Every structure is written in structure tokens, then in C-alpha cells.
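The structure is given below, and queries will be raised subsequently.
The complex appears here minus one protein chain, its other protein chains still in place.
Up next is subunit A:
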Amino acid sequence: MCSLALFPSPPLSGQVTLFEANNELVCGSSAECSEKQQWTAPSLYFSRETLKPHSRPESSSKAAFLDHRDTLWMRSAGAWRDAGLAGLLDEITNSSEEVPKWLTLSSGCVLALLRWMSSFHCSLFPHLTLSGEDMVAEFSQVLSWSDSPIRSFAWHPHTDRFAVALLDDSIKIYNSRSAITPTLKHRLQRSVSAMQWKPLCASTLAVACHTCLLIWHVDPNSLSTRPSSGCAQVLSHPGHSPVTSIAWSPSGSLLVSASPVDTAMMVWNVAAEICVPLQRVGGGGVTNLSWSPDGSRLLAATPSALFRVWETTMWTCERWPCLKGRCQEDPRLLLVADLSVTSFTEPEGEIIIGGEVQSLAWDPTGERLAVLLKGNTESVNHSAIIAVFKTRSSPIFELLPCGFVKGEARAEPRLMHFQPHFQHGALLTVCWSNGRISHVPFYFVAVGKPCTTGSPPLPHFTSKTEDYSEVDAVSGVVAQDAGTLRLQSGSCSPGFQYRPLNEVSSDGPHEDH
């Protein structure tokens, strides 16, 4: 059993984790950074001050400018367009002096009925009461998405290229080969919550936006720094917004998108703009998606205590009820890591590490597992930190401590990704709360080959489901063995579990280590 207590103590304040060599993490002040890569990924810095978020609140200030002496018809039409049936009814109810009494009364009744029904619906699925921005912040992979200068990050699966989505709704693309950094902006590109490059393609980037999906085609040979919005393809479906998670199939042919509001997840053939909705009502929405690297399974997490594993030849799914799940998939094993609140005190300077897991990232060789631990915003000593484990999956699954990754002073990690094709081990890219993007290489010799010889292995993305009321229940469970980072499956039994996929029935054999 691996616990955080076995970890080497975190670096001193003022020290920054630079790289891993000879099985230990090397720290230093940021100047003495000596990396031995052929292409040093640029360490970027986006200051929060330079980025202006769009001040476009949901209910805009349009009402202040509208002439309220419009005819009833005009106002009703406007209300219908803006807010649908409920808006129309509201408008009719409120303008009682212009419409006959029976109409006001009946629309008032219908409106009350609708509200009662929607409140009932929302009590079933509490996340539906959130507004659009809050919902994206809640379900995004980024820790405290709304004030993070970096909203999303994506490595290209095959080349040294990455895309960064910033607070001001623009996306910048960095390339190893050229100094040109194209900036992508689009009218519909608002509150970007996820990005992913299309596998087996050089130039296609899918962006999950507030109202739609944008597919950018960025010509790698182009010299333009500002591709026109004609390069973007807009995919939208009524009722399918905000989109918080997207996942390309590893073969590059399909794109799956999910929205916490929509109970259906969409399978897109992007080029032909055809979508097939896959509807399953339970769970009240889909928050996060992740393909297994061989493309045979797809994991879909929901806001409630439920997630599904889709099998992608006939698109049938299995329900996995759990307390709450964060999921990580391997072609052979499906490892369900449930969040476990673990809090313990490091002796050195009373630093508290542990707590809820924000996200997990597994490097493509399967040898390093980075866990982003949520901190406690109230306490000074308890900040978010990344814990890195060494993992081995054969002959048995093993977790060994590797160390903590720390950034500059007062910088919290917000988002992390492994580069999918690093030659000398693994390269972890971390986006910090002060707007810096740094790269931490882990130099080691991979024991196993990357999983398949077919398409290049893809990074394992983590999936996250949220908790609303169950924190207490879980911490109760966790209190009994504090000091353990526990990755657990749907059931509450302690320890590590993995199950082969052919034994996924809810009470199939579990293997505990």
C-alpha cells in the first residue's frame, strides 16, 4: 500500500521541481534549468493582467436598451426567441393590462406548473440549477476554472505542438518548428472548457465551447498568425450546450461530445457533420468522456453517482454505480480511482498535502501517474499540489512514490498533461495559477513498450465526477485510514482494485492489493 507518508518531502519554498533523473526529482531555482531534450518546449507565461475576460454575463444588459413600449407581439416574439416557452409565458403573465384576463391567468398557471416541474427535475439533478459559466467551471478539468488564466491545454498526439486556451477566449498554438504562433479567435469561441487534437491528422483541433463545438483546421504550413474564422467548422445540436468534454476516437474517425445538461452524448462524424445522439437518461447528463487507447471502450461520467462504459463496436453500455468516480482506462484493465479525502501533515513546516483528487494523468508508457490534489482554499498551508507515482501494471499493479511537483512561490497547479510522445521517458506539462506553463521531464527507461504498435499511444485522460453532498460520507470512510491515497473502485472497500473488463458485473471478483 502506497501512502503519501512514504513520499519524499516536498521541495522547500522558493524551489521549483525541474526534472526527474536517477529516480529522484531534482529541484532548483528556475534559472538553473538544464534540460537535455532536442526541442525544449517553451516555458510560457501568461500574466493574468494582460488577459481580459469577456464581460458578457448570461443575462445581458439588453433589457436596459430595449424600448419597453413595443407591442405585445414584438415582446412575446423576443421572449420566445430569448428564453423559449417559459419566457413567453412570463411575458404574457406580466403584461396583464394588454391581454385578456383568462390568457394571463392560464399562462400564469402553466408557468407555475412548468416551474414546479423544473424544480422537481432540478432536485433530482442539482447541477442543472447552475448557470452556464458555473457549470463549465464545475465540470472542467481545470482546478478553479473561472479565474484560471489558462483555461485548457492540449498536446498534439504526434508532433511537438500544443494549444493553449486562455482566459480571453483565444487559443494560441505553439510549434517546435516555427516561431509563428497562430492565435485562434471566433465569435462563438466562448468559455473554452476542453480541447483535443484529432489523432492521425496534422491540423485539426476540436474545441468545446459554451454553445457549440468548434473544429479548427490550422494549416501547419501557413504563415498566418491569425487564421480566419472560416477555418473553423461549427458543430452544434439543439439542447447540447455547454459542451464540457470532448474525445476523439483513437482512430480519428469519430468525435464524442458531452454536455452536463444533455442526457445524450453526441457521436460526430466531423467531416460530414453528421451526429448520432446516444441517449441514456440516468445520471442527468454527461460530464466527462475518455476513450481507451485502443478505441474499444469509452467512458462517460455523469454528474450523479454513476458512470457508463460504452463498448464501441455496437455502442452498448454498462452502468457502473459508484459513490463518485474518477476513471482511468487501460486497454487491459479498467482502473477506477475513487476520490478519497486523505489529509496528513508533513513534518517539514506543517504543510498539509492531500485531499480530494482533481484530476489524474497517466503517461503514455504507463510508468508515471500524476495526481493533482485539490487543496483547501481557506487554509494557507494546504495548497493544491501534484503527487507523482511510479506505476507498474505487470505482473501485478504496483504504485510507488516518486515525489511532489512544485512550482514557483504562491503558484498552484491548475491543469496537467503528459506529452504523448516524449522520447526519454515522460514529460509532464503543468499549467500554474499565475499563468505559467512549465514542463517537467521525467527521465527514465521505459520497461514495457508503449501499449500497441498500431496507432501511437494516446495520453490517458482523466475523468472526473463531482460530489455535492457526499463529501461527508466519503471523509467518514477515509478517516479510518488517513494518510493513504486510495484509488478505489465503485464500492467502498479499501485498497486498490482493478478488474478485467470481462468481469465487470457489479459484484464480479475484485482483486485487492
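The definition used in the following text is that contacts are C-beta pairs under 8 Å (C-beta built on N, C-alpha and C of every residue); 3 or more make two chains touch, one makes a residue touch a chain; residues count from 1.
The rule is short, and it goes like this: contacts and distances are computed from a predicted model.
A chain of the complex is left out here; the name its UniProt entry carries, from "General transcription and DNA repair factor IIH", "Nucleoporin NDC1", "Methyltransferase type 11 domain-containing protein" or "Nuclear cap-binding protein subunit 1", is "Nucleoporin NDC1".
From the options A:Tyr45, A:Trp116 or A:Trp315, the residue with contact to the unseen chain in the full assembly is A:Trp315. Check A:Val26, A:Leu44 or A:Leu200 against the missing chain and you find that the one touching it is A:Leu200. Of the options A:Leu25, A:Leu254, A:Ala361 or A:Cys402, the residue whose C-beta touches the omitted chain is A:Leu254.
Checked against the full complex, the candidates A:Pro42, A:Gly108, A:Gly132 or A:Pro220 give a single residue touching the omitted chain, namely A:Pro220. For subunit A, the list of residues touching the undisplayed chain reads 156, 158-159, 200-203, 220-221, 238, 251-254, 267, 269-274, 276-279, 296, 312-316, 453-456.
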